[in-house]
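The complex is shown incomplete by one protein chain, all other protein chains being positioned as in the whole.
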Amino acid sequence: MLSSILAQVPWQSPTIDYHAIAPEIVLAGGICLIILVDLFVSESRKWITATLTGFVMLAALVPVLTLAVSDADVRTMFDGRYVVDEFALTLKALFLVAGYVVVLLSQNHVEEGDYYQGEYYTLLLTSVTGMVMMASSRDLVSIFVALEFLSIPAYMLAAWRKRDRKSNEAGVKYYLLGVFASAVMLYGMSLLYGVTGSTLLSEIGSKLTVEGQFGGVEALAITFVIIGFAFKVSAVPFHSWAPDTYEGAPTPVTAFLSVASKAAGFVALVTLIYVGFPQAKDVWQPFIWVMAAVTMTVGNLLALRQTNIVRMLAYSSISQGGFILMPLAVAGTGDAAGPALQAVIVYLLVYAAMNLGMFAVVIAASRTTRSGEISSFGGLFSYAPALGVLMTIFLASLAGIPPLGGWIAKFSAFRAVLEAGNGWAYAIAVIGAINSVVAFGYYGNIMREVWMKPAPNGETSAVRTPSSLVAALSITVAGTLLFGILPGTIMRFGDLVDLTGAFGG
Amino acid sequence: MDVLRDQNWVLSVGTFLPLVGVLVMLFIPKAEEELSKLVALVTAVATLGVGVYTLTQFDFDQADKLQFFADAEWIKVISSNYTIGLDGMSLPLYFLSMVVTVLVMVYSWNHIPSPGNPKAFLILMLILQTGMAGTFIAQDLILFFVFFEVVLLPMYFMIGVWGGEQRQYASLKFFLYTMFGSALMLVAFIALFFKVRGALPEGVEASFSIPQLAEYGGLLGRSAQIWIFGGMFVGFAVKVPMFPFHTWLPDAHTQAPTQGSVILAAILLKLGTYGFVRIAIPILPEAAKEWAPWIGLLSVIGIIYGALGCLAQTDMKRLIAFSSVAHMGFVMLGISTLTPMGFNAAIFGMVAHGLITGMLFFVAGSVKERYHTLEIARLGGMLKQMPKLGWILGFCAMASLGLPGLAGFWGEFPAILSAYSPAVGLSEEVFRTFMVIAALGTVFAAAYLLWLFQRTAFGEPKPEFAGGDHGHDHGHGHGAHGDDGHDDDLHDVNIFEWIAWTPFLIAIVVFGVYPQLMFKVIDPAVQVALKAFGG
Amino acid sequence: MLAAEATAEIHASTGWFLENAWVIPIIPAVAFVLIIFFGKKMPMKGSEFGVASMLASLVLAVGAAWQWIQRVDGVSHAAHSAVEEGAHHAAPFVGPIIREWTWWQSGGFEFGIGQHIDGLALTLLVVVAFISSLVQIYSLEYLRGDRRYTHFFAALTLFSAGMLCMVLAPNMVQLILGWEIMGLCSFMLIGHWWEEEANSRAALKAFFTVRVGDMGLLIGTGILFFSANNWTQANLGVSGFNISGLSAWAMSGDASQSALTWGAVALFVACIGKSGQFPLHTWLPDAMAGPTPVSSLLHSSTMVVAGVFLVGRLYPVFWEGMKIGDTNINFIVLIGGITIVIAALLAFVQHDIKKVLAYSTVSQLGYMMLGLGAGAWLPAIFHIFTHAFFKACLFLAAGSVSHSGSHHSFDMKKDMGGLAKKMPITATTWIISTLALAGVFPLAGFFSKDEIIDNVGHNGYTAFMIVGLSGAFLTAAYMTRATYLTFFGEARGAAAGEHHDEHDAHAAHVDHGAHDTHGAHDAHGDHGDHGPHESPKLITIPLIILAALALVAGLANATPFGSNWENFKKYVEPSSEYVMVESAVASGPGESIVVPAAEEGAKKEGCAVVAPEEGMACYFPTVSHAKFKWSKAALSLFIVAVGLVSSWLFCVQYYTRRNRRLVGLTERNTVLRGGYKLLWNKYYLDALYEKVIVRAVAYPIARAAYWFNQNVLDGIVNAAGKISRRVAGWVYRNIDQRVVDGAVNGSGAAARGTGGALRPVQSGKVNQYGALLFAAAAIGALILVIINT
Partner (left out) sequence: MLTAQFLLLGAVLFCIGVYGVLARKNAVMVLMSIELILNSVNLNLLAFSVRHGSVDGNTFALYIIAIAAAEVGVGLAMVLLIYRNRRTIALDDLSEMKG
């Protein structure tokens, strides 16, 4: 009978806009290239793979730019399952740049620790490809594929330090919970497909328009689907993997996870909410509201107690995730949809810059401290003033202090929330405000170590920072400062009408 | 609103020049201390030069208008612009910030607190200067907020790195308090923006511009105004600091290095009060009337409370810090009357308090440097060992307790007067009660300051410090012979201190003798700010 | 000018001195700056600036006074010719020379600075400048070689500047300015020898007590300003700070009674503090810790008079506010009366000569207040005038004694006695001043004090007249005692040439608060060698001048000799005429004064009886003057005499018995033994009286009063200090550090605590993580399903 169904559907080959998928093609080619190169270069010259990966990322950035300047602003393929619009392009660019920075971070780290370099970069590149795809996916299937595409390599990267028990543990935890979450999500998707009869988000959106008369199935389905990505963005209570994984995984990978894959999660979330179920806001708004509130609070409180800097950053990135969720919690209310989307994107961009920068500093600094303990950064300013200042900048930005990037991110989040202007909005705004103060508790604690404490065991030899790290640092710090002082530069990426259309303005 | 736009580059230059200096200093090797001091000083002086030029170009006949007004696109999406301007209310504080920075730089020339590293110290100070100046010229809420926050980190590090024993606790406390305040303040700003945008008449484009908000803020509903005002109130009150939010101040002041305390007292506290007179009250008149009695109440509580706190202190610097609480109480009392007289008094009081308390902290710093302690009980006979320093302390004490003919009086006396007849719609009985309590406060002020002076400056030096035959030798001990160095630490005021202090002292006298200098600048602007209250 | 047809215009003369009287305080102010900056380099260590400036301002003041007299004469003469004699019952109005420049303006209010010259101001100007000059000259010698010679002169000069500035203040703000500057300088002067705890304490106490009063000044000024401002702006075009404006407002019927009353009370509190009235007088005797010239200046003519001056200056306000017009017992009278007695009694038990004078000052100030409160404005002001001379003289004489007689001690009991022979000039001047103070005819005190008592009675305050009389008695008595102890009897202690070593002297002033020991010690350490001697010229000359004035000053307003002698009445007392508003305000050179027509119903009563009609203003209430009667004068003179004599006899007997002089006396008196039996018995009776009555009455009561003073009042002051300090400590420790601060730190701790509590959730076990994840999912889904179906 399946044949009969197939018979009903006439086969016409889809028209493919090669320009639109040029980035993905470049990346795919790059992956193959690196595998080949890795086969043929000698162990001593494996660094070439790193350089190549970097180049591939940048090369993939080229078509993104050409697409951005090209006149056709929305390109749709596979009848709407794969869309390249400004939203997608912005985030593709974000993923590629983030990936490039991660490569820079990884270079010495991977060289010095005994890792398989070629595979490492291959996996990294694969994961980035998955994200880039995620940005354009507008269909349950493609979203799912993209999700796995970016997750599976990440699982392996997390466990990349083969002989390190912590690393294994990190990988396994990440893996098991990840697949479990995506399994749950899939169940939700299946139900979604069941009630709407389509996997295409826009159609699902149109089917779910009727408000009020929801079957429990829809609610269940939406919840489960959202959980899948709540896991990716490590929103409380789906965050439990994050601290352990971040701590255990190689630091560059942690940076990658905490920035890129989190961003990917948000991209999917935004796509689902804005395109998939705009009219179902009665379901997801309260759900996300609670998640946002709990996430930023719990993240902060736990971060206060951490002694390991990476673990602390894990919790901090959790609470930052809460802030990114905050505008989504009211995205359906009033005309907050536009500002909310804008806030999320701006926040993602800024967050990528400052968090990567933070990890860069940590990596650079721990080359001398050789430890992840916060106390080991004591007196950093005295013997490595540059690193000290940079770390201060990134921390301050994370804490949201003007005129650094972080503040404009928080600002636009608050602005979006208050645009909604109902009681829930004010409530979460106040919660956010208080949390942003609490957050300084642990950011300031590190600053204090860096500036006001003496160096432990009198370690005061100047730090030598490899060029790749310097590059990474300069990119991120430039971003952080630029976004903060001239927010106009990124705010314009935010105003995207084509996604918010479903809310009817 | 009509503004004067000519020469609108002046303010930007004056504000951001210090950052240029910072950039230069970044390339000076840490070892070259003299050089970095020099660069910093030159930058500060140059900035002051711009400030003086601003002063000369300022049209005093139109002090009610915003001058050097510039309005450039900044963050279009959130309709916030780079709007700056200067009027009679901000001019004194703007200029004061520049002067103070220069003098503090001079003082720092040979007073870099441990652990040294003048480069970083001075860079922070320059950044601080930019933040302070910017806050006073910003005419856009978001811009104001940015500058308002910029001052935080430098001060945090100044206290935390170069401060006293408790510095880390104090600095973190200072930071968290202010963060908390400004977070709520930001929320209030944004809420205000949306509410006003909703109330705007056709064809007016919403923006964060303060003048515009002041024009249309009155359109808001009362409850909305009250809530928004509440948010701002917390933000500014923490900075002032007003009574329940004041506990960061003594710690911060006590722990901060001298320069930090001076800047904190002279300028940073003013950001809060300035916020009230520039933003909260003109934009939200209705709410202001609702809040005024409570603000007044907190102010007088602060006056008495601060005074009691002073009486209880055993540490000179901490005493001065508490006196700030009391003095800012007078300022806030003047503001809470919502009358032009009260506002004038308040702004005058801000400047006067800046000069006087700043000066007191300078003295405290020098005392600490000489005696290595600020325990009042251990001090004494300062007039004998360093008469000049002692008399300067006495002078500042007198100025601080509001002696007519010195600057302090013109902040206190009109503030108390204005409380007798507050703005229309405020309960006279309540405010007259405040008036009496505030007057009582002046007595307390006399008490703790003179008591301080008596215990530290009068009497015989304590044996532990009485070097040589200072004890009962009546022949010496006066005038220049006071410091015939029996103890190398106990030298009288040195040249850098003289350079740094003289302008303060002169200003205290000049403004005390001829307050019109400032009032005639402030008054017109205040009239504008209060037009919602019928003058 | 727009005057009623029946009014004539008169040209009032003026002159350079009057127009530019405002320079007078400027001169010493400048001198102060000069002393501060160049004093140390000058040959005379800066004192020359001080003296010169004081003399200069004296000249100016006298010149102004002279021209004022011209002005008044001109006006009144013209007035007499214009309006026929008789119809014209009060002196014509002579506009004060008011010049005011905008000092600063705030919130639409103008604050001026300038001058308000009239008889009252000029009287004070002359007196202050004069006394200050003499005191400075005196100090040249007295403080020679002092270690803070220059500072001393600087402070002294600034002090005079403050007083002068206050005296000619045209508005309250400038008045407060001068008032506070004096407060500051008194702090510096009293604490001049601050090495000693006691001195600095005294300085602190003085400043602080006065400051308590100043609260009233601030509040009162505020009340008056805001209540009067509209009226004054509307009718006179001056601000509510303007003194003449305030007066006119108070006299016009439109002033609100409550504002007047409260304003007056508040201001009078300030006066209580400044003029050392009961119960705030306790600072005054302690203020003796300052060098003697300072005491002399502060307590004769300047500082303490300021309060009286304020009342006199704003008299209409007090008149209306306190309802002085009708003869009820008002606040001022009450305080004045109490002060007279309390202080006088205290003076009996002092050992320190300066403290006797201090208390006597307090009680004299009580007289002035009593007079003002009872509507006797003129005598009170006149008493300021006369009192200045003899009290200054007394202080300086006391200083001279300690300087050259008693080796820098002020203890009458230990270090004085019999100095009359050693220091004739000092003794003479002292005695003259004492008599003047006691109010012996025809010395200065009589004409003023007696007038006060007389008028108090005349205005219906009979009870207080009696108080005044008893005060006169006590005054005479304690001054005699002091005189006796100092100059008569036989020499004791240092007066006898004994040389204290530093330690004794120290003990002496720890006990009795005589602190001049440090003063000129280096320069005069050798006095012990040749004992007491007369003081040098620089000291004696001022004494002689002052004594001379103490003799004759009273004639300036010698009521007994008829109205031609009543110069003060003519030149100083403002007229209670209705005045055309313009003439009062504008007062450029040669403006015209309007003398209203003869017959107007209202004018018969004069101001403060009927409110002035439109366009007219009053500046002074109609005060009635007691007709002088020799009978009344005789009574008071008799009382004084009794006081002097009885006290003298008491002293003789008292100290005699101690010194076994009784024997000596009888031996010397063998010649006229018979005639003296009676005397003897009389003496016997007297001695009995004295032993029984005087000692029984005077001592316990006075002691009690003193005890009350030291323990209760002082106790209250100190206790207040202690308590507030303790309260402060408690608040600081518990409220500030625990509650307010604790809340903050607590919340921080709480946050960390919760963080800790949450950590176990992060157990590290995959299954539990999974459980958490799925549970959350299930619960979330469940809730959402429920709310959405």
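All chains are identified by letter, namely A, B and C, in their written order; residue positions are counted from 1 within each chain.
In the analysis below, a contact is a pair of C-beta atoms (placed from the backbone, for glycine too) under 8 Å apart; a residue touches a chain by one contact, two chains touch by 3 or more.
In this text the structure is predicted, and so the values were computed from the model without any measurement.
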Would you mind listing the shown chains in contact with the chain that isn't displayed? A, C
Cross-chain touch to the chain not pictured, restricted to A:Thr90, A:Thr199, A:Thr271 or A:Ser412, is A:Thr199
Of A:Met156, A:Leu201 or A:Ile374, the residue touching the omitted chain is A:Met156
Just name the one of A:Leu36, A:Val74 or A:Val141 that touches the chain not displayed here. A:Val141
Name, in rising order, the residues on subunit A that touch the hidden chain in the full complex. 1-2, 5-6, 8-9, 140-141, 144-145, 148, 152, 155-156, 159, 162-163, 165-166, 168-173, 175-176, 179-180, 183-184, 186-187, 189-191, 193-194, 197-200, 243-244, 247-248, 305, 311
Where the unshown chain meets subunit C, residue by residue: 759-760, 762-767, 770-771, 774
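Convention: only the chains that are shown with their structure count from here on.
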Between subunit A and subunit C, what is the separation of their C-alpha centroids in Å? 81
Subunit B-subunit C separation of Cα centroids, rounded to whole Å: 39
List the centre-to-centre spacing of subunit A and subunit B in whole Å, with centres computed as mean CA coordinates. 44
Going by the contact rule already set, what residues in subunit B reach two or more other chains? 176
Return the residues of subunit A touching two or more other chains; collapse runs of consecutive numbers into ranges. 441
Where on subunit A is subunit C touching in the complex? 172-173, 176-177, 180-181, 184, 214-216, 218-220, 222-224, 227, 231, 237-238, 240-241, 243-244, 282-283, 286-287, 290, 298, 300-305, 438, 441
Subunit A partner, complex, touching residues on subunit B are 30, 73-78, 120, 142, 145-147, 149-150, 152-153, 156-157, 160-161, 167-168, 171-172, 175-176, 179-180, 183-184, 186-187, 190-191, 194
Across the complex, what residues on subunit B touch subunit C? 173, 176-177, 244, 246-247, 305, 307-313, 339-345, 348, 381, 383-384, 398, 403-405, 409-410, 413-414, 416-421, 435-436, 439-440, 442-444, 446-447, 450-451, 454, 457-460, 474-480, 514-516, 519-520, 522-523, 526-527, 535
